[in-house]
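If you scroll down you'll find the structure; I have some questions about it.
Every protein chain but one is kept in place in this view of the complex.
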Amino acid sequence: MIIVTSNRTSEERIQEIIAVIEKEGLQVHISRGEDRTVIGLIGSIEPKLAEHLRQMKDVENVIKISKSYKLASRDFHPENTVISIGDVKIGGGDLVIMGGPCAVESPEQIDEIAGLVKAAGGQVLRGGAFKPRTGPYSFQGIGVEGLVMMAEAGKKHGLLTITEVMTPEYVDVCAEYADILQVGTRNMQNFDLLRKLGACGKPVLLKRGFSATYDEFLNAAEYILAGGNPNVMLCERGIRTFETYTRNTLDLSAIPVLQSLSHLPVISDPSHGTGRRELVEPMTKASVAAGADGLIIEMHTDPDNSMTGDGVQSLFPDQFAALLQDLEKLAPIVGKRFDTPKVALQS
Amino acid sequence: MIIVTSNRTSEERIQEIIAVIEKEGLQVHISRGEDRTVIGLIGSIEPKLAEHLRQMKDVENVIKISKSYKLASRDFHPENTVISIGDVKIGGGDLVIMGGPCAVESPEQIDEIAGLVKAAGGQVLRGGAFKPRTGPYSFQGIGVEGLVMMAEAGKKHGLLTITEVMTPEYVDVCAEYADILQVGTRNMQNFDLLRKLGACGKPVLLKRGFSATYDEFLNAAEYILAGGNPNVMLCERGIRTFETYTRNTLDLSAIPVLQSLSHLPVISDPSHGTGRRELVEPMTKASVAAGADGLIIEMHTDPDNSMTGDGVQSLFPDQFAALLQDLEKLAPIVGKRFDTPKVALQS
Amino acid sequence: MIIVTSNRTSEERIQEIIAVIEKEGLQVHISRGEDRTVIGLIGSIEPKLAEHLRQMKDVENVIKISKSYKLASRDFHPENTVISIGDVKIGGGDLVIMGGPCAVESPEQIDEIAGLVKAAGGQVLRGGAFKPRTGPYSFQGIGVEGLVMMAEAGKKHGLLTITEVMTPEYVDVCAEYADILQVGTRNMQNFDLLRKLGACGKPVLLKRGFSATYDEFLNAAEYILAGGNPNVMLCERGIRTFETYTRNTLDLSAIPVLQSLSHLPVISDPSHGTGRRELVEPMTKASVAAGADGLIIEMHTDPDNSMTGDGVQSLFPDQFAALLQDLEKLAPIVGKRFDTPKVALQS
Partner (left out) sequence: MIIVTSNRTSEERIQEIIAVIEKEGLQVHISRGEDRTVIGLIGSIEPKLAEHLRQMKDVENVIKISKSYKLASRDFHPENTVISIGDVKIGGGDLVIMGGPCAVESPEQIDEIAGLVKAAGGQVLRGGAFKPRTGPYSFQGIGVEGLVMMAEAGKKHGLLTITEVMTPEYVDVCAEYADILQVGTRNMQNFDLLRKLGACGKPVLLKRGFSATYDEFLNAAEYILAGGNPNVMLCERGIRTFETYTRNTLDLSAIPVLQSLSHLPVISDPSHGTGRRELVEPMTKASVAAGADGLIIEMHTDPDNSMTGDGVQSLFPDQFAALLQDLEKLAPIVGKRFDTPKVALQS
């Protein structure tokens, strides 16, 4: 960590600042510039000391050199994390496709869609039972009942399942029915939820807050990891920018950046990332080309009538199947494995 | 609501769209342009229908004319909401000052600061017992113990108290000890928390999410109002922009905008809004000039040693007192009432 | 165009607004809602009338249905624009690679790099002779001399050339020496420059302003097109967001969006779009997968010593060559043609 003092700070004050640091058993290196003095700290710095120093008079700037997260960092854990759930391995070179509707609506709906996801080559069934909605009068999901329907559809068709959990009190029931728990963008910094997920025993897909920096995103993952759960996936799902034509701006640079800063698998969500059906196909391919370990894609058999209004970003089943056919060709070119069922090719 | 169809949508498809609308008992008005047809809907539109229409093929755009929130809207409730707590009225022409430390640290600390807030002319004591922190290794607040300390300090010095509640399970205990419950920026869309606050019986100060639009902000307030709690204050606390010199960009236009869209009182937080002590004074004055109904300001007797690291944005007690003296002169010029204790002037 | 009146506008005022519209020979369609009246305009609307209406009292909102640009719009020109320069065709299914240094530094430098671009399979040599710099004390480019050096290097190695023009007075000399003129992000709305380029007779690559919406971007292209120059390429080069880890956020959704709104070719610039060498390779591949018609990539033989400081985002020659080998495999999967020289494969 580096401390920059204000223009023309007195030598006396500089010595006071140094005394604070040395009292904590740390060494300092002093660089006296023409206007400002720079104090470098050597050793492991407690967050509390960093905060104290930042607040001291005549401290113009405190610059962190080391990262604030540890367990999520590739410095700390150089090898890729590979999350194994049943036969599916996430983060180890396989491209993992999670597909399904925005919301679970009925047993028939989720069963039919599960069959289509499986036939197209997907490995995970997505579907929301609890839905976060901007306004209180919108459809909020069908709740626990939806979890049961999805679990049955997943089991029947040989798919893992992923669903969003919105509040600490529902972690247990979601963990009972789903294979992967998803944290939505609005909850990325719902710290009680993150702590609870740290102890839930199931893999977690953590979506990036729509205005979260990479650093904040990895710190949020750190909450889950620090709770004892090593199986965290990072999901880029679009950030908020000045551009309103797309629902969000899908930040594909996040994929290689997060893979370099962290060892955790990175998943891309082109459905929420764009909010427009016609952009899902090119952005899915771009995500794979950028190195994504997996995709989470909305697909609906009747998007005109989806209950959440997110049908506008859902693929039709034939589009979903055609896209996965294309990914089968694209994946090996960027060093990933992905196969669609041969029977699907024959039909 | 208005529906714009895609370029050269067939007449047949337009009739299908109209049929969907008329089936819900609504009237339509059709405007056929050279390229696009525009369908206007008359009547009260269910969110579900709006969502359905947005997803239909050949619907290029759906434009809301009415607002998605009702109880929070000034259209619906033309008079200002005035929240009365004890002798303090918020939203009725008095300028309300909430001051105190970022976090409650000890009985002595909060007692001393409460005395200073009162002496300077503040009406409400702020202080965090539960602290939302970006990383899991930072100080997280001292918990329920802090609530008790703050309640005692408030009672002793004749101040109301406000504290942040971060999770639904702590709403009851916070409501037991504090006069106003605060929702932090990261929790603006923690919908379970908002629902719980709708039934808590205490006034709520809702902070704007750091990337929330006015519309999303008012929809979040709507969750609390729809739960039966009419006493909601809106708090502008800075938004995230590309500028990193300040911690956030304090959006003062939000004050008159929110006051025009809504009847709820609007509070400004120049401490978090700027993240820099030297900006708190000018931005407080600017907030009052822009019409704020109140301010929430961090003040600390020993900011160099605050436990959260937010000392960097806390005023010293003498700065806080001097600022309130200035506000006494400024407030009447913009039609607000604010008086500092006369004894303070004599000392 | 649609006009929404304020809550409870009087019938008299509505009639006044309608009179203004009908005076211009346009038809109106009126939809009376419970609170607001909506007036639809049919016919071709002059910008001046639109501006007048937007300013009228009791007009709460004016919503454009048609786009403000015409020549740039795919509605107006459904076929792709294909720009032919010598043997190179841009926008017609070939993937076009533009490579070279940030700045032309010497005849030897540009000659060596040109040879490497050609050998790797690039078709266009990029290089700046005039450099836009944030501060006045940074290296500003070597000027006209650099244009001459680049033109010679391009001719010798059989490459087209592209260079940035920063001011109207240099359009002629740049057009004399270069095959394609580039408008930088800071000049996207330098309207005098755009007008001059409309009459310059050479193809133009227009970079998106770093905070320009798609609509503003296409309106800037419209300035050039309206000046009589149909050969405009749109270049996505990263937008400014809250994330500072990358220099900009490369918005790859812009590629399919611009291709759907417009018929003009779309080029991606992963070098400026990320500002980090290690991200250029994945973002180049992602750009191709998203459908880009071409790429503009910085490459330098000695990036440690580039004169502009942009070496940090320049590929080394071997990275550039390896990347183009990969693109040869990737391009056909997304329906594009791209071949590297066979001799390069043998060496």
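Labels for the chains are A, B and C, by order of writing; each one numbers its residues from 1.
FYI, a contact is a pair of C-beta atoms (placed from the backbone, for glycine too) under 8 Å apart; a residue touches a chain by one contact, two chains touch by 3 or more.
Fair warning: this is a prediction, and the values are worked out from it, not measured in the lab.
**Q** As a test of the contact rule: which chains in view would the missing one touch?
**A** Looking at the complete complex, the unshown chain comes into contact with A, B, C.
**Q** Taking the entire complex into account, which one of C:T81, C:S306 or C:T340 touches the absent chain?
**A** Looking across C:T81, C:S306 or C:T340, the contact with the absent chain belongs to C:S306.
**Q** Any idea which of B:T274, B:S306 or B:T340 touches the chain not displayed?
**A** The single option touching the absent chain is B:T274.
**Q** Which residue, C:A50, C:V148, C:V173 or C:I333, contacts the hidden chain when the whole complex is considered?
**A** C:A50
**Q** In the full complex, which residues of subunit C touch the absent chain?
**A** So the residues of subunit C touching the unseen chain are 47-48, 50-52, 54-57, 68-69, 132-139, 166-169, 186-187, 189-192, 195, 210-211, 216, 219-220, 222-223, 226, 240, 303-309, 311-312.
**Q** For subunit B, which residues touch the unseen chain?
**A** On the side of subunit B, residues 211, 213-215, 239, 241-246, 249-253, 255-257, 260, 273-274, 278-279, 282-283, 285-291, 326, 329-330, 333-334 touch the unshown chain.
**Q** Give me the subunit A residues in contact with the hidden chain, please.
**A** Answer for subunit A: residues 2, 4, 7, 29-36, 38, 40, 42-44, 61, 63, 65-66, 75, 240-242, 244 touch the chain left out.
Operating definition for what follows: only the chains that are shown with their structure count from here on.
**Q** Identify the chain whose mean C-alpha position lies nearest to the mean of all protein C-alpha atoms shown.
**A** Central chain is A.
**Q** On C-alpha atoms only, rotate subunit A onto subunit B and read off the angle in steps of 5 degrees.
**A** About 180 degrees, rounded to the nearest 5.
**Q** Based only on mean CA positions, could you tell me how far subunit B sits from subunit C in angstrom?
**A** 40
**Q** What whole-number Å value describes the gap between the mean CA coordinates of subunit A and subunit C?
**A** 31
**Q** Enumerate the residues of subunit B that touch no fewer than two other chains.
**A** Counting only residues that touch two or more other chains, subunit B contributes 240.
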